[in-house]
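All protein chains of the complex are present and in place, except for one that has been dropped.
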Amino acid sequence: MVSGHSNMPEWVYIGVVVALLCWVGAEAWNIERLVEHIPEDAKLIKVTGQQWFWTFEHEDGTKEIGELHVEAGKAYKFEITSKDVIHSFNIHDYVVLLDAVPGRVNTVWFAPTEAGEHDIQCREYCGLIHYNMRGTLYVSEAGA
Amino acid sequence: MTMRILAYATLALALSLPILPVMAAEPGEYLDRRSEIWNLFFRMMTVAFTIGTVVSGTIVWLCWRFRESHPKAKRTKYEEAGEW
Partner (left out) sequence: MVLEMARPRPIWQIMFSTHHTDVGLLYLITSLAFMFMGGALALSIRAELFFPGAQIITDAMTFNRIFTVHGTTLIFLFILPFASAVGNYFVPIMVRYKDMAYPKLNAIAFWMIPPAGALIWLGFADFTWYATPPYSVISAPGPAADMWIFGLKILGVSSILGSINFIVTILKCKHPDMPISKVPLLAWSFLSSSLIVLVALPTFAAALLMLLTDRLGVSGFFNPAVGGDPIAYAHLFWFTFHPEVYVLVIPAIGMMYEIIPRFSRKPIFSVTSGIIAFILLSIVSFASWAHHMYATGLSFTEKTVFMVGTLAAVPASAMHVFNFLATMWGGRIKFSTPMLWAIGGIALFFSAGAGGVVNSAMPLDFVTHDSYWVVGHFHLFVMGTILFGSVGYLYYMFPYVTGRMYNRKLGNIHFVLSFVGTVMVFFTQHVLGLFGMPRRVYDYPPIPEWIAMNQIATVGAMIIGVSMALFLINMLYSAARGKEADMNDPWNLGAKYYYPYERKNPQH
């Protein structure tokens, strides 16, 4: 070495960094595995994005625009697609987020726990009124 | 300076905790993705800010100790040899 110093500290440092990264990777892998597992009895809701609103279709065929009514204590599976450009379906309060891509169906699920109202928004730039491509999620009491 | 900024950032983060939804008391039938994901996030932020404290502390200490106006500051051996 030009300056005659020891490289030991750098190796220790790299070891610590690599160990931390392994921990991050393992934790992330584990949680992703858990949240991606869709319960078998999850009810299907078809979500369609288009400039600039959301349409929802329940299993029984009822449709809603800009509003989504679900029941606490049940699991729901969203099948998300788009009619025109790419959107991103997002219920931030329930950490639900997935792109609505034309020609593809993406799947994500959630199980609301208590009654309330939550914002639905578009998170992928989709043109003029992207900023106002919003909706509302209404969660009603279990068994109501 | 960096240290103080990071301290404020930690504070800002702590104040943002109310966004963590209050978990239902009884464990539901289904996995709650909110709690899983946000818990992961806060575990990682704890580690990140711990490391951040160490790194920024090191930077601040280096700047304080090796500034040229420090009482113990002396010419580096490279300066003496003229090779830097």
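First chain written, first letter: the chains are A and B, and each begins at residue 1.
By definition in this document, contacts are C-beta pairs under 8 Å (C-beta built on N, C-alpha and C of every residue); 3 or more make two chains touch, one makes a residue touch a chain.
For clarity, every value in this text was computed on a predicted model and none was experimentally measured.
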Which shown chains does the chain we cannot see touch?
A, B
By the document's definition of touch, the residue of A:K43, A:H58 or A:R134 touching the omitted chain is A:R134
For chain A, the residues touching the chain missing from this view
1-3, 5, 7, 9-10, 13-14, 17-18, 20-21, 24-25, 27-29, 31-33, 35-36, 51, 84-86, 88, 90, 92-93, 95-99, 101-104, 106-107, 119, 121-132, 134
It is residues of chain B that touch the chain not shown, namely 1-2, 5-6, 9, 12-13, 16, 19, 33, 36-38, 40-41, 44-45, 48, 51-52, 55-56, 58-59, 62-63, 66-68, 73-76, 78-79, 82-84
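Here is the rule we use: only the chains that are shown with their structure count from here on.
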In their shared complex, chain A is touched by residues of chain B numbered 21, 23-24, 28-34, 36-38, 40, 43-44, 47, 51, 78
In the complex, chain A residues that touch chain B:
3, 20, 23-24, 27-28, 31, 34-35, 37, 39, 73, 75, 93-96, 110-111, 113-114
